[in-house]
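Please read the structure below before turning to the comments.
Of the protein chains in this complex, one is absent; all others appear in place.
Should a chain be cited, it is by its letter among A, B and C, assigned in written order, with residues numbered from 1 in that chain.
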Amino acid sequence: MIDVLYFAWVRERIGLPKEQIETQAKTVAELVSELVEREERYAVAFSDLSSLRCAVDQELVEFDAPITAAREVAFFPPMTGG
Amino acid sequence: MIDVLYFAWVRERIGLPKEQIETQAKTVAELVSELVEREERYAVAFSDLSSLRCAVDQELVEFDAPITAAREVAFFPPMTGG
Amino acid sequence: MMGIRVQDTAFDAGAELNTFTEAQSGAGAVVSFSGIVRDVDGGLEHMEIEHYPAMTKAALEQIAQDARERWALSDVLIIHRFGHLRPRDVIMMVATASKHRADAFAAADFLMDFLKSRAPFWKKEHLNDGASWVSATDQDEAALKRW
Partner (left out) sequence: MMGIRVQDTAFDAGAELNTFTEAQSGAGAVVSFSGIVRDVDGGLEHMEIEHYPAMTKAALEQIAQDARERWALSDVLIIHRFGHLRPRDVIMMVATASKHRADAFAAADFLMDFLKSRAPFWKKEHLNDGASWVSATDQDEAALKRW
């Protein structure tokens, strides 16, 4: 089981801030593929990966990052701090 | 008659902050030459013009600037504001 | 030294600047930056800032640490709000202290570039006629390449 978090418009499109997911995905990209196949709202949220960023265990990573040992994966748009 | 002002170590070497001078000098440089011939303390203060700056009527200028219409000439070391 | 705060309450940027300045010994230069909620053509009702609580503080500490490794800083302060903000509210501030001014200036500029694109905050503008998430700009991403 892995915690998956969504922020900003990703959260709004998927409709929840956090969920626990049972997955065999080895990378963030594989996790995305699994989610996209689940329901339309995931397919919409993940339709353009270039407009998304992800973090594994609170570290910014690329989509090919491994998640086999991860406890938490987060998806969000490019950040707009400051 | 022209007001001549001295600041910082120029003031200290010449021994006064301001004096009125009767001069026919046409440029700052000519005024400096006149002053240098007056007394040793002026010769000391003006011995190295590259370490001095001057202003005519409160505007920074080069030593070849005209002073025929000037009311005030000031001499000082490079500024150290901020 | 280094101070990092993430909070939903307002803070007094001037008081923070004074406290920061007074805490320094040996610094000759203090630079501060304040980011302010701009009204969008008079139509902004409020701004909502979302963040990633488990990640935010560590991300800001990392950015501050990177700045400390690049410049001779005696101190760094970062305060960033989240939650509900109104036009003209101060969103965040950074302050840097150093012996000479070039370090404090460069570090504050660097901190802002990285805060903008690498700290997990997202802004949503609630306008008279609807709400929308603020988009990151290519310019913000390009700014990172300066360093």
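Of note:
Throughout what follows, a residue touches a chain if its C-beta (ideal position, glycine included) is under 8 Å from a C-beta of that chain, and two chains touch if they have at least 3 such contacts.
Predicted model, so just to flag it, every value in this text is computed and none were measured.
Remark: the absent chain touches shown chains B, C in the intact complex. Here the missing chain is touched by one residue of C:Val6, C:Ala29 or C:Ala119, and it is C:Ala29.
Only one of the listed residues, C:Val6, C:Val90, C:Ala119 or C:Ala136, touches the absent chain: C:Val90.
Note that of C:Glu16, C:Glu50, C:Asp75 or C:Glu125, the residue touching the chain absent from this view is C:Glu16.
Interface with the hidden chain, as seen from chain C, comprises residues 12-18, 21-22, 24-39, 88, 90, 99, 101, 104-105, 108-109, 112.
Residues touching the missing chain, restricted to chain B, are 5, 7-9, 11, 55, 58, 60, 72, 74, 76-82 (touch as defined at the top).
Please note the rule applied: only the chains that are shown with their structure count from here on.
One inter-chain figure worth recording: chain A and chain C are separated by 26 Å, centre to centre, where each centre is the mean of the chain's CA atoms.
Chain B and chain C have centres, each the mean of its CA atoms, that are 48 Å apart. Across the assembly, chain A contributes no residue in contact with two or more other chains.
Contacts with at least two other chains are made by no residue of chain C.
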